[in-house]
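First, the structure itself, so that you have it in front of you.
All protein chains of the complex are present and in place, except for one that has been dropped.
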Amino acid sequence: MTLSAERPHEVEKESFVPPASNAVSRRRGGGWLSQHVGTAIVAGFLGYLLGHWLGNYISSGYPVVTNTGQNSIADLMALIFMVVGWLAGIGALNYPLAKLVGREAKDDVELTGWSKYFRFNLDHKVVGLQYVLGVLLFLFTGGLLAMAIRTELLNPTTHVFSADTYIKIVSEHGTIMMMMASSVVIGPLGNYFVPLMIGARRMAFPRIEAFSLWVFLAGYMVIFSALPFGGFPTGWTGYAPLQTQAGPGMVSYLFGFFVIGLGMMAAGFNLAATIINYRAPGMTWSRVPVFVWSILATAALLTLATPVLVAGGLFGLLDKTVQTAFYVTEHGGSSYLWQNLFWFFGHPEVYIMALPGFGIVGEIIPVFCRKPLFAYRIAAAGMIGVALLSFFVWQHHLFQSGIDPDMRPLFMLTTELISIPTGFIFLVGMGTLYRAKIRFEVPMLFCMAVYFNFLIGGVSGVFLSDVPVNVTVHGGFFVLSHFHYTIMGGLIFAFMAGLYFWLPKMTGRVMNKRLGLWHFWTMFVFFNLTFFPMFIIGLLGQPRRVFTYAKNLQTLNDFSSISAFLLGASFLIFFANLMWSQFINPKKSPANPWESLGLEWQTATPIPPHNFDRIPVIMTDPYHYSEAGAPALADFGDDDFVHTSSGSTTSGDGSA
Amino acid sequence: MAEENSTDTDSHFRRITIIWLVLSVVLDLLYWFLVGPHVPPGRMTSTARADQFDFNVLFVVALPVLIGIWEFMLYSVFTWRSKRAGVPEPVGGPTAAGNKRAEVSWIVITSVVVLLLAAFGTVSVITGKGSGGGEVPNPLWSPSGSVKAETAALAGTGTWAPNTNAVLPVQVIGQQWKWTYRYPTFGGFESSQLILPDNTNIEFNVTSLDVIHSFWAYQLEVKADANPEENNVAFTKTEQLGSFVVRCSELCGIWHGAMFNYGKVVSQTAFMTWATQTEAANATNTEDLPIFAWTYVPDANGAAGGYYPDGKLTPYSSDEVYGSKQPGS
Partner (left out) sequence: MSMGGRLAGVLGLFLVAVGLVVWGVATLITPGVSGGLVNFTHTQAAGQPVNLTVETVGSIGYGAHPTWVSYLTKDPHTGKYVHETSWELPANTVVDMTVYQYDSGSPLRNQQWGQVEGTIGDDATLNGKDFTTYDSNTGTGVGHTFAIPALNLIVPLVGVGGNNICGMAPCLPSAFPHNTETFSFKTPGPGTYNWQCFVPCALGYLFGNGGAMSTQGYMGGELEVVS
């Protein structure tokens, strides 16, 4: 039983007056003429035109521009002005600009109604839902391109797309998906639930939180602009000097990662600051939910690794626009420099995409096992361990590149060491399952699938880390399958688990279970049928990103392609479910449909803008499903405690 | 109650362990003897054979891990599924929130396995002479004779003949979008065919004229990135006759997918015949090639001027850089 279920009306009655210094969910204006996504689009478009004109004005006479008929400086200026225009149009710059000229920002009015989702909103709950839409946009575009890739690979020699178009599709797919995946959990669920889980009324820096969202959306436009610019031929890894040689689409790639990088740093540092400073009284480090631990580890990686990517992208942009030679060996640069910079970011990035998934699973499994999280400290230690070690492994991407051979055993060792803390996550999961009473609701099924898929992904990672085996599988479909198993099989499945689990709290509406089951089973089965054959395809010698392959591999490739189309269709089931359950035929959710003990479920429904009327005092960790007479999770400061111990949840006829 | 619980716990654990043990042993043996010998990339060279062994060892270690977790998950799905509708009773007991013995043994076992694998990998790399992967010239573990062969090749005095056990240096040049091969021990002729003698230590010197490529001779189990102005060396020893495919495994632009060709391992005498014939047939062209070197520095501007404004109209002339004639071989 929860607070909201018990006393919903009293919560409504109490009105909360935030202190004047708190910038909670308020902004100027509210009518159609004030700033919203429409003005942002207009301002972005005007910025694009202005920047393009300016760039052409500056650099139209140079030989490179005349000879190629393409002006990278104009393209870059256009994109920069577009992003600035977009941010100004949405209103992200109002406050800093007002402060800059020495004025007080105007008093904000709290926004209401559905239009608040289309504005620069400081409420972390609104930003979380905005992020859901943004992430789904990325996912849909990237997924569509994946379908195009699999269409081309239906036949080894007959081509649907021309060679340059195919490379363009592959590169765009990879980049969009990587950008999406680095924000898919921390954006929507991290922003939404971290303050709720640690008992805070808001994020530490609400303007930075909103800024990270709108920059993330600007990143979508920048990376999408690669297509009208003619695409880029380098894949998501953007290896130089091919990068330096490519056409203007490359500018979109480099600047896209630059922009997304700014958003990632902002989001990460804001989350870290929030988790460290905004925990409610009593929320000691040993009581922090495991999801928050995972977000903290991820935030550390975002804050520390992303600057390297941003710097690397900046070098690339300089090479492409003003003809410096950071990456061109002949002129004093090095083709290894980008590889090192990129992977120094890129490998922590892999864990940016894995850790939040671990956190979600660790958070959800105890709820459906009715058991405490097994070895909570080891779960936290595993996440911190993975985060730390991830900075010391990047050269395993360069095993065959001609690095100093003496370094290879070292990086083989560090890479294999990382499987120890990753193994902790499995210990925690399996330990929690042991002798549990498991309810197989949709979120739980997705969590089980995460363990199933990530096991394959992780074990194949050990193969890749072994130098001799790496010679066989590096640069082939084996790698491709490996990281799809970890990112899609791990992170995206965990994201789905999180959505099915938390949407009832976010929107107050439950997802349809029957459609959810259809979604789960089709996604799980066809995911494995799509990607498992790719391990074999890779072992049989098919390199990545090719449009022709050996004729004897056609059967396997066709099998994989057809499964991929069905996997794509399973996302349509998800989308149908989302629309049906949330908009078309909404069913009101019980306050705590899964009977979770998490603090986020103890708030009123719908959650008031300030989250908690009184900051709760945390009494224990949120996994006390077992102990009879365990202390209540939190003291909300009212006359009666919220009893979340087993004693009050044994009625056995909950709303599962 | 606690007593009963723990025996019950132990019986679950014992059952899981026994099933795991049986499955692991049976499947590992089946894999090792039925699948293992056929695992790519086959046994055409020493590195292919060694790396296949490595893959199989890893698989035999990995299989019990996969079986263990999957079996445990399946077992829990069927055994510990909540039978009735609604929210089940919570599960208590002293080991619900953690079990020192289980935790410690998990950590110890995974650590030992991981460290053993790292040690095994290190030994394999060293005994496998780099396992066919690209590395700098003359690493600590380069095969005997390779340093001598390299020095001779660079001086233009290298020779190779059948039954001499000499190392054969072959230069692999990646360019957008084709591989070419130079044979420094045969006057430095260049060819778009890769023919190799059987039962010979081969030393691939891989370099690029433009962007990064990756030389992947699949059946030979050689993979080395081709970087501009870098000599990336990979060693292997041919052990079987046959043909093999060479692909580019690092995205290098529009025709990356079409950047492949087929090579052949032939007998030593057949190779000698082919090499001397091709050397003679290509003699005119070989004279126009730059002197054999580990790397080449064509101008980044390309043939017709361009990206970097250094003002040269004909930016790259091999004559200018290397002199006009090949040295006598």
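To keep things simple, chains are lettered A and B as they appear, and every chain counts its residues starting from 1.
In this text, a contact is a pair of C-beta atoms (placed from the backbone, for glycine too) under 8 Å apart; a residue touches a chain by one contact, two chains touch by 3 or more.
Computed from a predicted structure; not experimentally measured.
*Asks:* Which of these, B:149, B:224, B:259 or B:293, touches the one chain of the complex that we don't see?
*Replies:* That would be B:259, which touches the missing chain.
*Asks:* Using the touch definition from the top, which of A:36, A:168, A:279 or A:545 touches the missing chain?
*Replies:* A:168
*Asks:* Quick one: which of B:142, B:175, B:214 or B:249 touches the chain that's been left out?
*Replies:* If we include the chain that is not displayed, B:175 is the one touching it.
*Asks:* Looking at A:43, A:92, A:132 or A:148, which makes contact with the chain not pictured?
*Replies:* A:148
*Asks:* In the full complex, which bits of subunit A touch the chain not displayed? Write them out.
*Replies:* These residues of subunit A touch the chain that is not shown: 63-70, 140-141, 144-145, 148, 157-159, 161-165, 168-169, 224, 227-228, 230-231, 233, 241, 244-247, 328, 548, 575, 579, 583-585.
*Asks:* Where does subunit B touch the missing chain, residue by residue?
*Replies:* 173, 175-178, 180, 190-193, 209-211, 253-255, 258-259, 261, 282, 284-285, 288-290, 298, 300-308, 314-319, 324
Note that in this section only the chains that are shown with their structure count from here on.
*Asks:* Just how far, in Å, is the C-alpha centre of subunit B from the one of subunit A?
*Replies:* 33
*Asks:* Quick one: which bits of subunit B touch subunit A in the complex? Just the residue numbers, please.
*Replies:* Subunit B residues touching subunit A: 9, 12, 39-41, 47, 50-51, 54-55, 58-59, 62, 65-66, 69-70, 72-73, 76-77, 80-82, 84-93, 96-99, 102-103, 106-107, 110-111, 114-115, 117-118, 121-122, 124-125, 128, 130-136, 139-141, 206, 210-212, 214, 216, 218, 221-225, 227-232, 245, 247-258, 260, 297, 299-300, 306-309.
*Asks:* Looking at the complex, which residues from subunit A come into contact with subunit B?
*Replies:* Contact set of subunit A toward subunit B: 62-64, 67, 163-164, 166-167, 233-235, 237, 239, 241-242, 244-245, 323, 325, 328-331, 335-336, 369-378, 399-406, 408-409, 412-413, 416-417, 419-420, 423-424, 426-427, 430-431, 433-440, 448, 451-452, 455-456, 459, 462-463, 465-472, 474-476, 539-541, 543-550, 595, 623, 625-628, 646, 649-654, 656.
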